[in-house]
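Of the protein chains in this complex, all but one are displayed in their positions.
To keep things simple, chains are lettered A and B as they appear, and every chain counts its residues starting from 1.
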Amino acid sequence: MAINVSESEIQLSKLMEYSYYPGCSLHSTAREFDDSIQSIFKTLDIKLYELDDWNCCSAASATTLNHALSLALPGRNLAIAQKSGRDMLIPCTGCYNRHKSTEFELKRNSLNSTMIEAAVGFKYQGNFEVRSLLDVVGNEIGMDRIHQHVQKPLTGLKVVGYYGCLLLRPTKITQFENPEKPILLMELLQTLGAEVMPWSYAMECCGGDQTLVRPEIAVRLVNRLVEHAREAGAQAMVTVCPLCQMSLEMRQTAPGTKMPLFYFTELIGLAFGLKEAPAWWKKHLISPENLMNSLGL
Amino acid sequence: MLDINFIDQVNTLSDQAIQLCYHCHKCTAGCPVTDQMEYGPDRILRMVQFGEKEKLLKCRDIWICVACETCGARCPNEIDAARVLGALREIAYSENVAVAEPGAVKFHKLFLLLVKNMGRMHEVSLLALHKLWTMNLFSDLPAGARLFMMGKVPLKPHLIRRQGEVKRIYDAFDPKKKQVSHGN
Partner (left out) sequence: MSRIGVFVCHCGINIAGTIDVATVVEQVKKHPDVVFVVDYKYMCSDPGQELIKKTIAEYQLDGVVVAACSPAMHETTFRRAVASAGVNSFRCESANIREQVSWVHQEQKKEATDKATAIVRSIVEKVSGNEALAPITAPVTQRVLIIGGGIAGIRCALDIAKAGFPVVLIERNSQLGGKMAQLSGTYLNFSAAPDLLQKLIQQVNTHPNIQVLTNAEVENVDGYVGNFVVKVTAKNEDQANVKEQEEPGKELVPIDFSFDVGAIVVATGWDRYSQALLPEYGGGEIPDVIDGLAFEQMLAAGGKICRPSDGKVPNEIVFVQCAGSRDPERGVPFCSKVCCMYVAKQAMLYKERVPTGQPYVFYIDIRSAGKGYDEYVQRVMTDYQVLYLRGKVGKIFRDGDKVVVWGVDTLSGRALEIAADLVVLATPMAPSSGSVELGQRLHASTDGNGFFTEAHVKLRPVETLTAGIFLAGTAQGPKDIPETVSQASGAAAKVLQLFSNEKMTISPLVATVTAELCSACGTCVEICPYGARSIHPLWNIATVNASLCQSCGACVVACPNKASQVHNWRPDQILAMLDEVI
């Protein structure tokens, strides 16, 4: 029986499902990130299949002490994802950076790729892609579709978009936006109806890597970022990375009101009118409730 | 004579053409922690070219790098200085050098040990063991308690089913078992 299916519908049905790699933090300290992702994807009718028996990529620790290990550990996850052939969606930018580095080596068939395959015990087919969350939301789902679902525009909310480092650099691995001038997150927030304040620190490091080891380094960098966000007129910062979110929440030492940190998916959920949204930021260390109440959001 | 073995080792391990550096200092200018370093990224690269092993392996810089990759993104010669610092860390670690930041080494060693045995991270174990090991018992305790109350720090660790696979990967790259110099 011949069915007339249009081209775009076929495209949509393709992106209806992803292999989902939450990473350790989304099951613990970034629980609300995971919750918001699950909710909004359900609303968009996109299926997420959590990778079976995935392992920790050990992002910071492996890159600090053992570069080869940092390439091999994500390799095991890629081997698992390969079985289904679905694209792999990774919300945590640290995990994304590591998995993308491994994918980069495997694709270019270097000595490293041989080593990774041998250590993990598989042969890379290249039948799927590793995707970041912002990439999928911003480019695959797209602003139009997001806009269609917006029930409660975030009117009056002044924010800055904060990328951090690992989604943007090294450019030849992340293959995402221009690290000196990233705009996708800003466009997304505007689509949600928020007022995006322009600032020059979207890609400057928060020191997350050192936040538990040498907190004073993170304190300096976090205070600098928050100061500039405030200067830009923001009431809240919107992040894409769980480590940045935690570091920015924990290390603000400057006196005065603390700057709340949102995950961008939380704001999407709010704008979609999902009633479970406020429950997410009850889990923040810095509560945005006063701010949201004052704006009627 | 220059310590050619060391220079070669750093070049190979980092997979960077360090000799192309013409010291424009753009990396140092963009590094967020330069002012807390002893030398800064471009001086480190120069010292590698001079083969100054001891100074490099014992300096603070290699441990306080935040791995933001700004240096690599901006270098006109496509040299990723962060990779060079990473290579120096690995050599220092594998040769048991008395490093400038033993706290950092302890933290990351613990992290890797936990993942090696469980397959995933367990924050409670990590933080508890780290505090005990470094005798730094009270920092971040209030924040930690709040996170625990919100249910964001699970008590029960999650062990993955095929734990052996992860352990095998770790063993394949144990620096104590293998010389730290992989083909790149």
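Everything below uses one rule, namely that a contact is a pair of C-beta atoms (placed from the backbone, for glycine too) under 8 Å apart; a residue touches a chain by one contact, two chains touch by 3 or more.
A quick note: this is a predicted structure, and the numbers were derived from the prediction, not measured.
A.B. asks: So there's a chain missing from this view; which of the remaining chains does it actually touch?
C.D. replies: If we consider the entire complex, the absent chain touches B.
A.B. asks: Out of B:36, B:49, B:117 or B:134, which touches the unshown chain?
C.D. replies: B:49
A.B. asks: Just the residue numbers, please: which parts of subunit B touch the chain that's not shown?
C.D. replies: Within subunit B, the residues that touch the unshown chain are 1-2, 4, 7, 17, 19-20, 23, 43, 46-47, 49-50.
Criterion: only the chains that are shown with their structure count from here on.
A.B. asks: Rounded to a whole Å, what is the gap between the Cα centroids of subunit A and subunit B?
C.D. replies: Comparing mean C-alpha positions, subunit B is 23 Å from subunit A.
A.B. asks: Any idea which subunit A residues touch subunit B in the complex?
C.D. replies: Subunit A residues touching subunit B: 24-25, 27-31, 53-56, 58, 60-69, 72-73, 75-76, 110-112, 115, 118-121, 165-166, 168-171, 179, 204-205, 207-210, 212-215, 217, 221, 250, 282-283, 285.
A.B. asks: Can you check the complex and tell me which residues of subunit B touch subunit A?
C.D. replies: 13, 32-33, 36, 63-70, 72-73, 80, 83, 86-87, 89-90, 93, 101, 103-105, 107-109, 111-112, 115, 119-121, 123, 127, 130, 139-140, 143, 146-147, 150-154, 158, 160-162, 165-166, 168-170, 172-173, 175, 182-184
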